[in-house]
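A protein chain is absent from this complex, but the other protein chains hold their places.
Moving on, here comes chain A:
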Amino acid sequence: MSEQPRYQKAVWVDPSQLDTADKAAENSMSAQEFSLQQITDVVEEPPAAVTTQRLARRKGRWRRVFGVSLTATLIGAVGVELYRLLDWSYTLHPAAGSVVSVLLVVLALSGAVQGWLALKGLRQLRNVERLQTQARELLQHKGQGHAAGLLKSLQAHYKESAARQPLEDAILQLDSAYSDEEVVRFLSRHALTEQDLRARRCVQRYSVESGVLVALSPWASFDMLLVGWRNLRMLREIAAIYGVAPGAAAQWTLLKRVMHNLAFAGLSEVAIDAGSAALGSSLTASLSARAGQGLGAGLFTARTGLQAMRLCRPLPSESHDQNLIKSIAGGIVERLGKSRPID
């Protein structure tokens, strides 16, 4: 068999002679038969694990030195000051001293928790990004058996969240015959249904809310503040829905990315917006200028929300969200038509 390197031949292997036959089989991957005791069924565990390349993070060396020294200086200065405060308060009165030390302990603890949350959020956001790249690669891939890595990372991502159960269920339903591309499409379609639904509802609620708020608020100069405030809350919620811990740092990073994506929205999105504008014109004909501004603010919130969904969702989604935007616009106009303050 091994003299025929051009293709891999088929061979019947007598189970009792398997040991001798293996050698040839190993080189040529020919067809062979196995005894039933030799094999194990493949149920849901895909065989090979995929090796993901770590994104090499480049950082200027001097920049790091600067950062480290600056932090060290600041921490040192603050530490010395705090120590002096403590010292001083004890000399003042033991009671004052104990109050200050309790305060300091509380401060340190809450600071640590905050920092840990922020780091966790950032890590999870990076994780999502990595999952998305990995999933996109698999979507291009025609072969089979390389999705195990993605599955493991997904499971790890949802380790402590309520979304774990649907994910596990979906993974159990994966068929051994699916190619990598099909695995990703299946999971995207069936593992995140619940979260997609909640996230869409969240976007819808916040968009309508901010639209109506802007339309009804008497102080035009507060519009931006109002919208910004609602948007930030929405980002937090969406991130939480998709299993990203909503720390301030993660929220900030997310906001930056969302704004970046909105500013550089691709042609397709412009087309969608043109569509929603056309739809708006029939709806807005009867609206006052102020209500029109409200509609605009609502649609802006909706787009922000959809971008955030796209960024927080661990698997790329193919669905087009034109319907959501339409229904949001409809919702705002309906509310304004009734001209009733929001509840």
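By definition in this document, contacts are C-beta pairs under 8 Å (C-beta built on N, C-alpha and C of every residue); 3 or more make two chains touch, one makes a residue touch a chain; residues count from 1.
The definition used in the following text is that contacts and distances are computed from a predicted model.
Visitor: The complex has one chain missing from view, so what does its UniProt entry call it, picking from "Switch protein/serine-threonine kinase", "Branched-chain amino acid ABC transporter substrate-binding protein", "Conserved protein YcjX with nucleoside triphosphate hydrolase domain" or "Glycolate oxidase"?
Guide: "Conserved protein YcjX with nucleoside triphosphate hydrolase domain"
Visitor: Which one touches the absent chain: A:G97, A:G145 or A:P166?
Guide: Looking across A:G97, A:G145 or A:P166, the contact with the absent chain belongs to A:G145.
Visitor: Using the document's definition of touch, tell me which of A:R189, A:R205, A:R257 or A:R290 contacts the absent chain.
Guide: For the chain that is not drawn, the touching residue is A:R189.
Visitor: Spell out, residue by residue, where the missing chain touches chain A.
Guide: Contact residues on chain A toward the absent chain are 6-12, 18, 22-23, 25-26, 29-36, 38-42, 47, 142-145, 173, 175-179, 182, 185-186, 189-190, 323, 326.
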